[in-house]
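Following: one structure in structure tokens, then a few remarks.
Omission of a single protein chain aside, the complex is shown with its protein chains in their original locations.
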Amino acid sequence: MTRFEPRDPDWEDRVRGSFARQEFMEYLGVEIGHLSPGETDLVLPFRQELMQQHDYFHGGATATIADSAAGYAALSLFPPGIGVLTAEFKINLLNPAIGERLVARGRVIKPGRTLTVSRSDVYALNNNSETHIATALVTLMSIETLDD
Amino acid sequence: MTRFEPRDPDWEDRVRGSFARQEFMEYLGVEIGHLSPGETDLVLPFRQELMQQHDYFHGGATATIADSAAGYAALSLFPPGIGVLTAEFKINLLNPAIGERLVARGRVIKPGRTLTVSRSDVYALNNNSETHIATALVTLMSIETLDD
Amino acid sequence: MTRFEPRDPDWEDRVRGSFARQEFMEYLGVEIGHLSPGETDLVLPFRQELMQQHDYFHGGATATIADSAAGYAALSLFPPGIGVLTAEFKINLLNPAIGERLVARGRVIKPGRTLTVSRSDVYALNNNSETHIATALVTLMSIETLDD
Partner (left out) sequence: MTRFEPRDPDWEDRVRGSFARQEFMEYLGVEIGHLSPGETDLVLPFRQELMQQHDYFHGGATATIADSAAGYAALSLFPPGIGVLTAEFKINLLNPAIGERLVARGRVIKPGRTLTVSRSDVYALNNNSETHIATALVTLMSIETLDD
């Protein structure tokens, strides 16, 4: 795994601050797990309101944390004053999203001045086991004019 | 645009029934707009809880309705007793998702016995204008053993 | 369908010149069909060397013309001196690619200063019928420093 050097000494405050301003994260109940340069884990505990018709986590909830984990992994490597937007992502749903909580592990594959590519792998956690329920590729864009 | 013939005379009841059982749809405030064989429009009114850090609709909320609209467009063409699961999707975010509400227009491109491919286009509605904010390609899978 | 205004009066010469320098296009036998601002059709006649193990056009050949048609549709709208690179694409293969020739119809969905999003639909042509064999979403990037 590549190790990345952050270009903003305050990268962690920026990521946590941006996350705290995302009302959708709070509404779903998403929490930050792990943070390091180029890496973000987001955790989504089970709530009945997040389910689809078969009582799995809805694919949209899974996609939301996959996208956000990838985006914060990217933002952690950006210079000061540069914000992040998702340009696009693709996600494969691999197994039913059944569990006490989901964790999305976002990892930067290729940092770039304009575009950064991250992957996210999402796991369902139950007792002591984890099941790989989704994998995503995400293209993030650096934005000069946006606060993150 | 291709016209599709439904294979289940009760297709509309099935789609509405499945939608009503998706708690995540209700939690976000998603409503059914238009329904016809191979076509589903889903509407997501503005709520502050759905926003990201720049006060746009969160990409995850946009992706959720894009995926679901594509899935119900597919389900409307399935035979009785066959359920639907999203295998994967890809979404491009085209413009900031700012508006009074979003509408996702899911349309079947290619129905199939095992896999159905749909597209979804998402628009932000403001007064009398609409802005194209996202486009998605979605692969849906027919499932024999699932209630939808 | 949106009508686009080209920003380079010589857009057609640039597209044809760039295409002529792509040796891979010549090696596969790709020809330009239709060109207009924001639109490019590329045609790939049947050759046994392009087949896969079931004697369909190889998915890689289909993807090549889908990607290139989307890229030239984008380039046709770029200002003078700006080149194009594919950032990423996604393609769904819908039907067996059997026919006398394939045509990929690339159309710009959303032009942009940095990123342009195009779609490509690929059809197999036989006598007087056409079959929709693939659909793609393509993200193109503007590059200041490259000749196209």
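When the chains are written out, they are named A, B and C in that same order, and each has its own residue count from 1.
As a working rule, a contact is a pair of C-beta atoms (placed from the backbone, for glycine too) under 8 Å apart; a residue touches a chain by one contact, two chains touch by 3 or more.
Quick caveat, the model's predicted, so the values are computed rather than measured.
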item: Candidates B:Gln53, B:Ser76 or B:Thr139 - the one touching the absent chain; value: B:Thr139
item: Sites on chain B contacted by the missing partner chain, in the whole complex; value: 87-88, 90, 114-115, 117, 137, 139, 141
item: Contacts of chain A with the absent chain, listed as residue ranges; value: 90, 92, 94-95, 109-110, 117, 119, 132, 135, 137, 139
item: Interface with the undisplayed chain - residues on chain C; value: 18, 21-24, 26-27, 48-54, 58-61, 63-65, 67-68, 83, 85-93, 146-148
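By our rule, only the chains that are shown with their structure count from here on.
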item: Chain C against chain B, contact positions shared by both copies (same if over half, else different); value: same
item: Centre distance in Å when chain A and chain C are each reduced to the mean of their C-alpha atoms; value: 32
item: Centroid distance [mean C-alpha coordinates] between chain B and chain A, Å; value: 22
item: Between chain C and chain B, distance of the C-alpha-averaged centres to the nearest whole Å; value: 28
item: For chain A, residues that touch 2 or more chains besides their own; value: 87-88, 90
